[in-house]
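Removed: one protein chain of the complex. Kept in place: all other protein chains.
This part shows chain A:
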């Protein structure tokens, strides 16, 4: 059952978490991304908050990378499953849009794992112009995750999922996905 609410979900202030909440946050954060299972939800930066609201009742905030990302529903189910495994009887997942997710939210460890899995990580937004200015005008070097060459070419702004573009390495000839800056 999905309802749309305008009231804010549970706030997340790290200092305010109980030890139970910290444990549940850690468990939820370890859930792998359904589309890119090499990175966890915590590394992707989509887990926004958690709050135990009663005995066995917990509320979680997730934010989508892209508005229509179909993986969010799987994430909600996976988080729910994990938290129920940890003894929670009722799990409520809020989908929050604000503040908008940015590719800068991917952790350094997440970026390393993406590159290792053959997906070129997003470039920091600060290099590409003011935040929110959209696709960068200048083609800053994107490194081939296979051979490390910076001589790569954009094939299409859109690829296998909403959050990736398709490129090809001019050195080794391999095509690869690039996590888009947003």
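Just so we're on the same page, a residue touches a chain if its C-beta (ideal position, glycine included) is under 8 Å from a C-beta of that chain, and two chains touch if they have at least 3 such contacts; residues count from 1.
Going forward, contacts and distances are computed from a predicted model.
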| item | value |
| --- | --- |
| Per UniProt record, name of the chain withheld from view ["Amino acid/amide ABC transporter membrane protein 1 (HAAT family)", "RNA polymerase sigma factor", "Alcohol dehydrogenase (Cytochrome c)" or "Ring-1,2-phenylacetyl-CoA epoxidase subunit PaaC"] | "Ring-1,2-phenylacetyl-CoA epoxidase subunit PaaC" |
| Candidates A:50, A:96, A:119 or A:169 - the one touching the absent chain | A:96 |
| Among A:21, A:73 or A:174, residue touching the chain not depicted | A:73 |
| Touching residues on chain A - with respect to the absent chain | 1-9, 61, 64, 66-70, 73-74, 76-77, 80-81, 84, 89-101, 132-135, 155-160, 162, 166, 180, 182 |
